[in-house]
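Please read the structure below before turning to the comments.
A single protein chain has been omitted; all remaining protein chains appear in their positions.
Right after this comes chain A.
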């Protein structure tokens, strides 16, 4: 018995040292689940074209990715992290503390957050962000009073909207999509309302009061699985869903986008910023790893290639909203030449 134990623990220890010592020959990427499908596409294309070992792409969420990415320099730490927002000051400081000082920032394109509804719903949905906030906020102004959200039907918010129950399925608080929706749609909608606009509230008040989604039924946290939301929308023609534009794009035969402030979610409207709820997507590269981790530079070249990034390229086929030609050229120049991002 003791012999078995000793052998097993010896095996474990040997294996541990073996893992630590073995050199890494594949690229490791972490980060946002929104950037994940695009990085996936580049990785597969890269591995197929070059025959290099396929990069390991992990979807950890933006914040989780930053934590791992900023953990340090060396083989034990990832080379690239994807982000659905820019790196924050505190994240940059964390990176600097751990010796990750030379980072290239790449803004690869935009992602629209779409609200969608089943095609079997015949109403031509067009709502303002203020109305979105009135439908989904935990507390809203009614007749000059800040009260718990009383609205159960769209028609109660505005009489031109149909007389159906408000049912909106959206991401849970752990999701980056939720953060983006709260910031881009809920805050903006909240500030549109006369009560808030004229009330002279500061941004701290907005952050505290306009960030909460209602929990009394009409807003349903549907989990991280966007395919599940799509299925629910198909079976309930009056339910709306909130998810990334790529899911709407894949399911355009079953779903239609809800116009926000009169603008349909489409590639063009998201790219030129006229669709109000869109966010830039980023990835960050450790420049110290270039030339050290095999193939990293080649991988970045693939990511920055016109094949991937231009309109009609394979990333836009997956739903990425592309940059215009000028910003693309600037991006390629800065990332390929490993220009370091400014300290914030």
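As a convention for this text, a residue touches a chain if its C-beta (ideal position, glycine included) is under 8 Å from a C-beta of that chain, and two chains touch if they have at least 3 such contacts; residues count from 1.
In this text, contacts and distances are computed from a predicted model.
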Taking the list "Phosphate transport system permease protein PstA", "Fe-S cluster assembly protein SufD", "Threonine/serine exporter" or "Rieske family ferredoxin", the UniProt entry for the undisplayed chain gives the protein name "Phosphate transport system permease protein PstA"
Of the candidates A:247, A:267, A:284 or A:303, the residue in contact with the absent chain is A:247
The one of A:44, A:126 or A:221 in touch with the missing chain is A:44
Even though one chain is not shown, chain A touches it at residues 1-2, 4-5, 7-8, 11-12, 15-16, 18-20, 22, 24, 26, 28, 30, 33, 36-37, 39-41, 43-44, 47-48, 51, 53-54, 56-60, 76, 119, 224-227, 246-247, 249-253, 256, 318-319
